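Take a look at the structure set out below.
Note that this complex is displayed minus one protein chain, with the remaining chains in position.
Labels for the chains are A, B and C, by order of writing; each one numbers its residues from 1.
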Amino acid sequence: MTRRLTKLLVANRGEIALRIVRGARLFGLKTVAVYSEADASGAHLAAADEARLIGPAEASQSYLNIESIIAAAKASGADAIHPGYGFLSERPEFARAVREAGMVFVGPTPEVLAALGDKVAARRIAAAAGVAVVPGVESGELAAARGFAVQHGYPILVKAAAGGGGRGMRVVDSEAHLEAALEAAAREAKSAFGDGRVFIEKYLARPRHVEIQILGDEHGGVVALGERECSIQRRHQKIIEEAPAPGLGDATRTKMVDAAVRLARAAHYTNAGTVEFLLDGDQFYFLEVNARLQVEHPVTELRFGCDLVFEQLRIASGGKVSAPPVPRGSAIECRIYAEDAEHGFRPATGRVLHLSIPGGPGVRFDSHLSEGLEVGTFYDGMLGKLICYGTDREQARLRMVEALGEFAILGVTNTAAFLREVVASEPFQRAELSTRFLDEFFSAWHASDDATEAAAALIAAALVADGSLGTGSIDAARPIGASGNASARSPWDELKGFELWSRAR
Amino acid sequence: MTRRLTKLLVANRGEIALRIVRGARLFGLKTVAVYSEADASGAHLAAADEARLIGPAEASQSYLNIESIIAAAKASGADAIHPGYGFLSERPEFARAVREAGMVFVGPTPEVLAALGDKVAARRIAAAAGVAVVPGVESGELAAARGFAVQHGYPILVKAAAGGGGRGMRVVDSEAHLEAALEAAAREAKSAFGDGRVFIEKYLARPRHVEIQILGDEHGGVVALGERECSIQRRHQKIIEEAPAPGLGDATRTKMVDAAVRLARAAHYTNAGTVEFLLDGDQFYFLEVNARLQVEHPVTELRFGCDLVFEQLRIASGGKVSAPPVPRGSAIECRIYAEDAEHGFRPATGRVLHLSIPGGPGVRFDSHLSEGLEVGTFYDGMLGKLICYGTDREQARLRMVEALGEFAILGVTNTAAFLREVVASEPFQRAELSTRFLDEFFSAWHASDDATEAAAALIAAALVADGSLGTGSIDAARPIGASGNASARSPWDELKGFELWSRAR
Amino acid sequence: MKLTIAGDAREFEVGIVSRDGREVRAIVGGKQMVAQLDPLADGGALLTVGGRRYRAFGARRKTALLVTLGPRTFEFIPADESPRRHRRGLATPEVTAPMPGKVLKVLVSEGDAVEAGQPLVVLEAMKMETTLAAESPAVVRRVCVASGQMVDHGAVLIELSPPAGPSAPESASRDQ
Partner (left out) sequence: MKLTIAGDAREFEVGIVSRDGREVRAIVGGKQMVAQLDPLADGGALLTVGGRRYRAFGARRKTALLVTLGPRTFEFIPADESPRRHRRGLATPEVTAPMPGKVLKVLVSEGDAVEAGQPLVVLEAMKMETTLAAESPAVVRRVCVASGQMVDHGAVLIELSPPAGPSAPESASRDQ
């Protein structure tokens, strides 16, 4: 290794901050957590060696505040910064600020981030490296979009050039909705990424989303750690991922891996990254590069028996990538969100009053949740990731069904029961996968209107009401392990039921 | 498969009952839990499809009560019984009773259990199969023991013929203690196993304990899933296990695996079992066969990526063993006990008031613990097993250090901090392993008398006293989710502080 | 007691008739049922109903009764406590937030006459926009929030008056 890191600042929150702290400690680094006022009692603070407040709840003033984060890193004596995913992770200006502050950014160079972060530029790099891209037009102008649609037909896809995670993205079915979609996508993109540029791609009807995990070092070495299937998406947001991709032929896998490595080499890619493809039959098209650790990285870790954060830190220390381990078995991840799946997936909030976490062989839960934690809406509503391993896909799938059955969060409505029905379903068992999976099989989903279960729920509620079930003494309004802010709550908040926001002030 | 099982009764409690229920559900079986009156609110009940009371707290009347368990199995319509470890797991009469009740016993036949359960008989089988045994004399008579000691010298080992887990075992340093040791061992053996026979073996000074996991089917097939190193023992009880055995040469490993498979074939062994050896340099001696699933089976599961309970059920269904998967990486297990390591490892009791379970990549916790659970002394004091995986031993070891650092149980004094110091120690890092490890390196162990830590603990206690730390409202005396028994507590109990036993009545 | 599910219009009736040890007798929707409740150490219980066994947890939160059965969550609101929206004939129907989030835009002012389907407020939650529109013609009686404000689920955003006569409009529908 060419440089010895000693202390890592983790510029993120929630489960990924905890995940990175764990990997960094394993690597032998001291760790610094950062937190906004809304996260003053979060789990990622406890795991790190020290924690620094970087601003108020609004992400723009805390987790997206480059100055504040760099100042915290300097004050703590950190010599490296890991950005996690989301927030500043793919912002070239952040990577540049880290470098200019004399610290190591755990990720690609600012130049690579700039080139790949712009989806239009990334398309060009891919094409130049001989990797097929989805037909499209690099413009968000109404006229250009119209022209493309006339040529290729509807539906078409409006995408944010700076986008990711489905934000600033719109599927347009007909010309009537085109203008509004372009505007909405641009507004969302502007709000989410500070960059309102959008472009147009042909909308593939039933593609699969398959991506390749890559690792690149500073010495020109690039290796791939196989693929992940991420076709099960809701509003362009992955919710179930797995490795390997079911039924993917070795020939196609090899071609995809080769294309990803070729692209990474062409882009001078360093550290961990993911090359996303749309797979249509045996044809695959470059979608984008996620120039960071992915949410779904654990399925690769379980299959390859590796620790990707550890590998990231090895690379950031100047180490060389080594030949990937031989993959084994199958892994599936479910992202559990604070959403009400039975009522249009509207966001849910609340304090975690009880938490049952499944365990045992082949079950991993990556989460920052704890009992007492207040789940608000300032940040992404992902509560945690349940990941199951099996000797084959069917064993991993059955284990996931059982593990989700053991899972429970009292106090925050969440998608665990919905995910369990999806994973237990025949279409999922048969791996009839495409990005349209949920629309095709679960579009009007409602939890089974099972009379027995409904009766059980009502009886349980009545038993809660009469004090026979649950700790009657749980006072959800009382802050548990509250930060000093809690006492600053005004009576007005109580009256108006704005409880959820009071801790942010 | 020759027979289709549908419903499995798990004749055990605690973490292993939960573990087996999980494996059985994965295998597609309905599950029946059994419980004594002391376990009426335990976690293994919740995981199973149904639960049946089999008797009062005393194991002899519940978990060791063959009639009661068979009756529960018949009443629930179970067609198979898994005995777990300990309790009835290696009792031939239980296996026979299960068979006579027309059900499948998930384990070897009663005949094999009888032959291998008698350590003297097992020595003979091993010797006949060409497997070296420790020099010894098959008698518990004082004269015979004296004669052996004269010939081979002290120390010698008194062992229960029906023994296991260090019970009924005594190391004798000199003739002065021989008679008392023979008597104490016989009494302990009689009490623990209902069989007071003891025999004598030469006491090896610094052997390692290395064992081979085997799987045998009804068709004569036997495979081995590598070895486990279990040298770190306290009072002949394993507390830290790992796979592979550090520094074990391939040649020796192959010889040990061959010996284990040879012995298993000679004994017509079926289902999962473990052949234990003492390793002295490159020489290994047969110790005994544990004719059941071992406590430490997870290290093998992590290294081989398999599910041993699932395999047991496949074999019990008449399936054939398949070639073992290729092993990968390294795994370490720590058994966390309800004991006060700072005060002579005396047993501890109490209600779990808070539980912090580590998570993330490569960390598994097998346990029946939950907040609110009352830990008593009716049964073995093991609270759970923390198992860590790494790409190599050092990564697994460091991960264990970090995971134990995240672990906390408030309310039950336990060995997690002690285990952390052991795993973090240089002798463990250097793998200076022998069954004398703890005597050599941790004999007079006391948690570091660190002034800062002591001050922090005292300040924390003072903050608890003034209500600034902890939920002041936790009323440990109030039964949480209590069974009906709790109200039957007499005032006399309260006065005398016999709280711990009250639920047993 | 009468219960509604949060976010749902249906109303359910349940009552506990008796408890004798583990046995619970209840009336659910007029039908008598026998359940079994086995409390567990972790504060939850096994609830057996109709031969099926559920791992149940429960708690009160303000007026709501929270329940989990396995992974599934339920939030019941006593019927007399449920929000007043969706009631016909109300003189001042309230447009409430269907989810917690941030008010992105307020598109109307007090006194404005609005048509059916006319957008009133744009909310942002989880970075997704949701437009709340009038379900029928109305007059904006009061604007209760400002752009940029964070609002909780159920918070009143806009109060509407009927456009004319006594037949009031039905508050608002959600349009994504």
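The working rule: a residue touches a chain if its C-beta (ideal position, glycine included) is under 8 Å from a C-beta of that chain, and two chains touch if they have at least 3 such contacts.
The structure presented is a predicted model; accordingly, all values stated were derived computationally and were not measured.
Trainee: Just list which of the chains on display the missing one touches.
Mentor: The undisplayed chain, in the complete complex, is in contact with A, B.
Trainee: Touching the absent chain in the whole complex: find that residue among A:Ala43, A:Ala189, A:Ala245 or A:Leu308.
Mentor: Looking across A:Ala43, A:Ala189, A:Ala245 or A:Leu308, the contact with the absent chain belongs to A:Ala43.
Trainee: Touching the absent chain in the whole complex: find that residue among B:Ala51, B:Ala291, B:Cys306 or B:Ala416.
Mentor: B:Ala416
Trainee: Which listed residue, B:Lys74, B:Lys320, B:His343 or B:Arg430, touches the chain dropped from view?
Mentor: With B:Lys74, B:Lys320, B:His343 or B:Arg430 as choices, the missing chain is touched by B:His343.
Trainee: Mind listing the chain A residues that contact the chain we can't see here?
Mentor: So the residues of chain A touching the unseen chain are 40-43, 45-46, 49-51, 370-374, 480-484.
Trainee: Contacts of chain B with the missing chain: which residues?
Mentor: Touch set of chain B with respect to the missing chain: 167, 184, 187-188, 191-192, 235, 340, 342-344, 346-347, 349-351, 353-354, 356, 376-377, 380-381, 404-414, 416-417, 420, 447, 452-466, 468-472, 474, 476-477, 496-501, 504.
The rule we apply is simple: only the chains that are shown with their structure count from here on.
Trainee: Could you tell me which chain lies farthest from chain C when each chain's centre is the average position of its Cα atoms?
Mentor: B
Trainee: Between B-C and A-C, name the chain pair that shares the greater number of C-beta pairs in contact.
Mentor: Most C-beta pairs in contact, of the two: A-C.
Trainee: Averaging the CA atoms per chain, pick out the one whose centre lands closest to the mean of every protein CA shown.
Mentor: A
Trainee: Which whole number of Å gives the spacing of the CA centres of chain A and chain B?
Mentor: One centre to the other, that is 39 Å.
Trainee: Measuring from the mean C-alpha position of chain B to the mean C-alpha position of chain C, what distance in angstrom results?
Mentor: Their C-alpha centroids are separated by 51 Å.
Trainee: Calculate how many whole Å lie between the centre of chain A and the centre of chain C, each centre taken as the average of the chain's C-alpha atoms.
Mentor: 29
Trainee: I need the residues of chain C touching at least two other chains; which ones are they?
Mentor: In chain C, the residues touching two or more other chains are 39, 42-45, 55.
Trainee: Counting only residues that touch at least two other chains, what does the list for chain B look like?
Mentor: 480
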